[in-house]
Every structure is written in C-alpha cells, then in structure tokens.
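Dumping the structure here so I can ask a few things about it.
Only a single protein chain was left out; the remaining protein chains are all shown in position.
Note that the chains take the letters A, B and C in the order they are written out, and that residue 1 is the start of every chain.
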Amino acid sequence: MATLTYREAVARGIAQEMARDERVLLIGEDVAEAGGVFKTTQGLRERFGPRRVRDTPISEEAITGMVMGAAMNGLRPIGEIMFSDFLATCWDIVANQIAKTRYMTGGQIELPLVLRSANGGGARFGGQHSQSVENWAMAIPGLKVVAPSTPVDVVGLMAAAIRDPNPVVFLEHKALFATKGEVPDGELVDTLGRAATVRQGDHATIVALAAMVPKAIEAADLLGREGISADVIDLRTLVPLDVTAVATSVAKTGRLFTVEENPRLCGWGAEVASIVAEECFWDLDGPIVRITTPHIPLPAADAIEDMAIPSVNRVVETVRASMQ
Amino acid sequence: MATLTYREAVARGIAQEMARDERVLLIGEDVAEAGGVFKTTQGLRERFGPRRVRDTPISEEAITGMVMGAAMNGLRPIGEIMFSDFLATCWDIVANQIAKTRYMTGGQIELPLVLRSANGGGARFGGQHSQSVENWAMAIPGLKVVAPSTPVDVVGLMAAAIRDPNPVVFLEHKALFATKGEVPDGELVDTLGRAATVRQGDHATIVALAAMVPKAIEAADLLGREGISADVIDLRTLVPLDVTAVATSVAKTGRLFTVEENPRLCGWGAEVASIVAEECFWDLDGPIVRITTPHIPLPAADAIEDMAIPSVNRVVETVRASMQ
Amino acid sequence: MSDAPSNGTALGPGSHPEIAPSVRLKMYSSMWRARVFEKRVYDLFMSGLVKGTTHLGTGQEAVAAGFSTAMRDDDMVFCTYRGHNHTLLRGAPMDSLMGELLGRESGCCGGKGGSMHLTDVEQHAMGSYAIVGAHLPVAAGAAWASAERGTGQVTACFFGDGTTNIGAFHESLNIAAVWNLPVVYVCENNLYMEYTPISSVTAVPNPAADRAAAYGLEPIIVDGNDVDAVYRTALTALHRARSGGGPSLIEAQTYRHHGHSRADPGKYRPDEEVEAWMRKDPLILYRARLESLGFAASDLDQVEEAARAEIDAATAAAKEAPEPGEAVLMTDLWADGGASWRR
Partner (left out) sequence: MSDAPSNGTALGPGSHPEIAPSVRLKMYSSMWRARVFEKRVYDLFMSGLVKGTTHLGTGQEAVAAGFSTAMRDDDMVFCTYRGHNHTLLRGAPMDSLMGELLGRESGCCGGKGGSMHLTDVEQHAMGSYAIVGAHLPVAAGAAWASAERGTGQVTACFFGDGTTNIGAFHESLNIAAVWNLPVVYVCENNLYMEYTPISSVTAVPNPAADRAAAYGLEPIIVDGNDVDAVYRTALTALHRARSGGGPSLIEAQTYRHHGHSRADPGKYRPDEEVEAWMRKDPLILYRARLESLGFAASDLDQVEEAARAEIDAATAAAKEAPEPGEAVLMTDLWADGGASWRR
C-alpha cells in the first residue's frame, strides 16, 4: 500500500498497462520530455522510451486522428488533450469519427483507445481552461466516459479504460491532482460502469462526480449532524451509467440531488434526473434538485470562481432547504 | 400572404434583413453562386451582390472565426455551416470563442452574429450528415439556440436572430425544407424565447422541436380520438427556454412527454424534464417520459433510419402506454 | 489485388521497367469495373433505389486503378465519400458495395454506413469518411501503427482539392513529415469543391503541390487520367514510404464526369472545359494506348464485358438481399456487439 497523489496515480495507471502490453503508447503535447504540464506522465518516457511516449506538435486533430488510426491498426494508443476545453478543437475527430466509426461500419472497425484530458475548474485559469465537459462526451453515442475522484480509482479505471475495446474519454480533474489517497500495491483493474456508494444514508441520495465527490461527502457529513442522512454516490463513469445504483438508492431515500460542475443546461445531472423522473417516479417523495455551476463560463478571479462552482455550503443549504 | 417552402423561408428571412441593414452579410461554402446545397440561399447573391454573399473555402474554423471577428468590428454577419454535424470541426470557435468572449471580457465585446446550419436526420445521409446537435449548442453558455418548425417561424425567427445582439445558432431542419406554409406579406419579426402551444389538451403535455413538431401534432390528434387530449408545445428556441409555457401546461395536465430527435443522453429533453422534475414536481401525476432517438449514430439505410427517429406511432404508443 | 506486381514495391524512384501486360490489363479492367459500378449507381439513384446521396468517381478511375494496382495486399486505403472507386478496387466485393448503397443487410456495413461510408477492413479499405479532411490524421495514425509494429505496410489516403484548405490537412501533413510516416497523401484535384472552382477559394494554383514545401516535401503532380503515370508515381511513393523515406504528397489532376453529388448536372462548369476533359476520359485514352501497344481489341472488349456482367450480377444480388430489421439497429455501437449505455 502506498500513498499517491491523484496525479501520480495517473502515471501509475498508465505505467501498469504499458508494462503489461507493448501495444499501449502515449502521445500528446509535452507528455514525454516534460512529463506533462500537470506532471501526470512523469517518468513514462524514461521508463518506456521515446517511441512509446511521444511529444506532438500543437495539433489536436492530428493527435486524436492518429490515435484513432493507430487503434485501427493494432495499437492501443492513449492520446492526451492537455485541457479538456481543447477537445473542442478536435471535436469532429472525437464525436464524428472516433465515436461513430464502429457503428457506421457495421462493427468492422474496433477502436481500443483512450483520450485523456485535464478537466474542471477551481484553478483560476479563466473560461477557456476550466470547463467541465463530461456532458459533451456523454451526449455522443459511442464514447465511454470516465471521471474518477480518488487516486485508487484513477489507477483502476485507467487500467480498465486502456483494456476496454471501445473508445474511452478519461477526464482527470485538475482540482484533484494534488489530493492524496492510499493505493494498494500490485496490479489494479477496475470495472467501467460501476458507481460507488461512498456514504450511506436514508433521507436523500446525493449523486456526484470527480471533484464534486469530496464536496458531496463533506456536505453529507454536515447534513448528517443535522439529522439528514444521505447516500452519496460517486458515479465514477458516465457511460456506462450505473442507473441501478442510483435507482436503488432513490428507492430507499425518495429524494435525489445531483452535484455537478458543468454549466447547468444539459449536464449529466439532467440525464440522471430525467432517468429517475421516468423510471423511479413513484419512489420520489419530493422534487429532484440539481446543484450545478450556473450557465456561464467560469470566471478567472478567485472570488467569483468560487461562487460559481458548487460548494459544500451550497450543497448543504440546497439539500436542507429542499428537505424541509 | 404567400405559400412558401421552409427552404424558401430561409432565404426570405435573410433577404428581409439584408435589405433592411447593410451590415448583414452571409458567408459559407457554396452559399453564393450555387445558392446553397439545400437551395436555402438562392437568389441572395444576385440580389445583394458578391461582396455581401460570399463563397468560402472548406474552412469551417475560418468561417466561424471570421464571422466572430467581423461581428466585433461593425458587421452583423451570418455564417453557414453546411451540415450541423460539421459544427464539430469548428466547435472551438463556436463553444470556446464566440460563446464565451462577451463574458470573459466583462461585456466589452458584443457579437451580433448568426450561425445557420442544416440539422437533423431522415434523409438517408448516414451518421456524419444526419445529427441533431441542438443539445450541443444548448449546453454551451452564451449561445442562443433556435430551431423552427414552420416557414413562418423560419422567417420571423431568422429576423429576430439576425437582429439579436448575441450569437445565435440557427438550426434549419433538413426534413422540413420541402414542407410548405403560409407566410404573411411584409416585414416579419418574431421573438426569441417564446414557445408556441400548437394544440390544446388536458391530459398530457407533449413538448417538441423542429421536425418533431408535426409528428407530435399528428400524434396528439390520434391520441385525441382515443380520449387523451394533449397540449403540444413547439419550443421554437432552446435558449432562451420558455419554461413558463411548459410549466403552465404541466400545471394543467400533470403529465410531461418530450419528443426529441437528438440521441438520448443529455438532450434538451433531459433539461426540460429536469426543470419540471424540480420546479413542477407537485403538479406531476406520473412519470416524465422522454421519447428520443436511441443513443446511437443515425444509420443510413431507410429501413432502420426510420426506426431510430421518433415516429408518430412511437409517440402515440408511448403516451398511451404511460397514461394507462 | 492478389496479382499486384509483387516486385513493384521493391522499385526505387526512376527505376521502373516497362509495365507488364498483365498489369496493364488489370488496370484496364479496374477502370472498367469502377466505371460500370458508378454508372449503375447513378441509374439506381435516379430511379430512387439508391437513397440519400452519392458522389460518383466517374472520370477519376485512373487514380484508384493505378494506386490499387501498385499496392501491396496489406497496404491500407483511406478515402472520402467519393470513395466507391477506391473501396471497390482495393478488393471489396461489388455485391456488398451495391448492397450497402441500396441499404441492404448484405451491404459491407450492414446498411448502417451508406454511400459515404463504404468500408471493407478485410480488404484493407479502411473506410470512407464524409467530413472533409477528417481521414487525413486517421491515415497518419494507421501509418504510425505500421511503423511502430514494423509491418511494412503503407497507407494511402485520397482526398479532393477542396480538402487542402481545411485545418486537418495541415496538421496531418506536418506530423506525417515530422514523424516520417509511411503514408502517401493523394489529392485528386478535379478542379471543384462541390460547385465552387477550387481556384476561387485557394491561395495557390496547385492546391496540394504548391503546399508540399510547407511540410518539407517535394511537389509532385501527376496526370490523374493516365493510369500508367499514376501507377508509376504510386510505385515510387509507396517504395519511398516502405523503405523509410517518409510521406509523399501527390497531386493527381483529374476531372469528374458527373456533378458533385446526387443529380447535380454540374452546370456551373464551362462547356468547353467539360468537353476537353471528356476527351481525356481515362478509359478511352487507355484503350487507345493498349491497342497501340498491340493488345487485341477482343481481349479489351472482354474486359469490358466481364465488368458489365459483374455489375449486373451484383445489382441483382443486392436487390434480392433483405433490408436490415429492428434487430440490426441496436447492434455494433460497442465491441460487445450491443448499444447499451447503462447498467
């Protein structure tokens, strides 16, 4: 058992799979010599050599397109898109090519690839380097979407993503890079599509993802002291979505709250809320409430960025007010 | 009063505004000499000259970027992205630049521009030319999103979009181009953000958009004969969203159904459903049901494309089953 | 493809001997097979059996015929929505292509792809891509994998003149050059991007060749209606790529006989231009050359007849094939064969 930071866990997960399978390669901007701008790929080039860990030009369409082409031809490549905001610069390759090719070719083309990217706000980087775009990816049929909240999940889900025969968008949260957690020694391989219930309670279900998970946990702890006990569900992956975990919890608690960082409209919270409003309607004892970033770009100044992203306080107050 | 096709209404709306305001220009691939691949811009170059209606190279980032830059500097440009699927090739400009610039600059930069695009399926074009991407745009703060269902709405909403001081994504539905409708003579200017209740009923609220509107109407008529009467709401614009119209109707009927063409996850239907599940929860008499395209790319073969997109039949059966 | 000249790809630049008669006959046959295929697709489109849209390669057959003949069996091809010629000549069975165009379950993509997405991975026809420029980086990636795995494969990537103005072209050519990838980029310059003359939207006269230097590459222009010239150029570029010499960018000058897509009559093109190019029909030119080289007219006639017989049989088979049913709709999104997003 070791204590790793979330950022170290990224490198650990990739290294585990690169050591196991020589078809796994990593490309991206500054991933090799520099070890990544977030130091998430540190040491990989030294360990696996300059051909398997390679720096690219600033050419996101080339990075994603090449990862796709290589996956068609016997590799299991990983492409890094430095900030998830930049996925927009290669969205055609991601959403129209990578996601659709298996279906459109009647299953002829398999694309075992991973696109990794640093997602989310809280770093005072401003509107073009802070977005949470997990909902962009979730809205595209053919992409799996992973967004872990702890170092151990990073390692295990990274391994699962790399081994998955489908394209996976793997979102690492910038605000979590420095967080630490225990990671068992040896090979770790998790399963995509399983949520984790990280707190147990009876009165409410709080569903969260990535950097919102620790906030939801803290909020649940505070609410617990007031007599409102909540299940906190860490979705971990958006596609496949663990509807069973959410539905089971809502059947018990009767109330659903989602805590999401992406801007309000059409986020994953809307999807989860809609599923529950359809499939678990008769279990509900009150409104489904989404706690989100407002529908704005994230501002740079710390004073207002902190107001935009859901806070522990906002979760506590929203749940409390809604449960009264 | 004249009878126009939906495609003629596009040209009529643009022409009305170009005649009124010389700052309005149109650029795009094959929009000028050829009058558009869907013939939606026919006659504009002849009428307004080759400088105001201009063909571009195949450079979607240039088209959208230039429209943005021109809007900063005194023009009110319209850019055509031929198929809405191609918005992915310039999504950075649309989602990260155009949408965010006013906010990020503290309101210094105004972007009165319109991006028009042919949206939607049913034409047997296959997975890369058939998508409904209205939810992509809705998920981005800073974009208004318009998707009319009738020729008269096309004209009036086009005028409103062009006059709006904000960036507007204007989605014309391919399956509606040949449909006809009465359009009054003279200047037409509609309002963004107002839904239309196109059928009145008591038992259910059916919310639809663009090509799903005629289907929802037909379904409501059929259901009406079985004693299930429904409000049919044509949203017309997704941003601003006419929550009032939907909430008022649900308060009356107690049941909400959405009929949307985009793939299932994170569509506008999820947003509408979530709003109702939060704000109108106590009005609801039963589950909120979304009728959507499955979460797949659209296939090309007519036999299966027709199965994928919500049909009148599917709406009737889903509502009927859910109301029993 | 199996009788592609196995020695061809071992040739260095400038060292091509005469083209063997069997190779010539094969290329003649290839062009005819492509020609009759597209003619039939056009007729079926006009009669409403091919739905949606279709982009014919008629007039541009020499490019696909020359390249496919020069390739090694396991070389890969990436092409566009105007990809029928390439997919067919790479080896995809005519009936599976026709089945796809008619939206049948027998289609190469089971009806899910349609005219713009013909794919036959078994034949190394790695797909037809319908969004301009997108397949260029994908082709680079396939080539990268060949290089890493040491398979000796070369990737050929075909696209149009209009494609040279989109960003993905630039990114792909640059990285292909920097990484010295075994990929051959072939611009089929047919003078138009849809209805717009390429010269009116492009900063240089030769949209591909005049950009080669921007990637440290040699400018290469070939008469795309002369199948022998294409074949020789292909051999050189494939050899270069296969022997570690890196990518090429080739501009093949050609012309489409039909409009851009569907029923477009192509009226935006000057009559004289069309007529001049019709006189340069690659099939007519090549028949004249083969006759002057002593090929028997009857042998050539037989090639043409075989092509006609093949397309008739393929059409009949496709028409008889069933349409895909509900069971097909929700398959093949994921590697497990299904389309479920939930648990």
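Note that a residue touches a chain if its C-beta (ideal position, glycine included) is under 8 Å from a C-beta of that chain, and two chains touch if they have at least 3 such contacts.
All of these numbers come straight from a predicted model, not from anything done at the bench.
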For the chain omitted from this view, which of the shown chains does it touch?
A, B, C
If I consider the whole complex, including the chain that's not displayed, which of C:23, C:56, C:131 or C:201 touches that chain?
C:201
Pick out which of B:80, B:190 or B:242 touches the chain that's been left out of the picture.
B:242
Of B:33, B:110 or B:278, the residue in touch with the unshown chain
B:110
When the complex is taken as a whole, what residues of chain A touch the one chain not shown?
29-30, 33-34, 37, 55-61, 85-86, 88-89, 123-129, 264-265, 294-297, 299-304, 307-308
What does the interface between chain C and the hidden chain look like in terms of residue numbers?
165-171, 173-175, 177-178, 200-204, 210-211, 213-217
List the chain B residues touching the unshown chain?
25, 51, 56-57, 59-62, 64-75, 77, 92-93, 96-97, 101-110, 112, 141-142, 164-166, 193-194, 239-244
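Throughout what follows, only the chains that are shown with their structure count from here on.
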Which chain has its C-alpha centroid farthest away from the centroid of chain C?
A
Distance between the centres, which are taken as Cα means, of chain C and chain B, whole angstrom:
36
With centres defined as the mean C-alpha position, give me the chain A-chain B separation in Å.
30
Based only on mean CA positions, could you tell me how far chain A sits from chain C in angstrom?
40
In chain B, residues with contacts to at least two other chains
85-86, 88-89, 126-128, 265, 294-297, 299-300
Residues of chain C that touch at least two other chains are 107, 109, 111-113, 117, 129, 131, 134, 167-168, 333, 339, 341
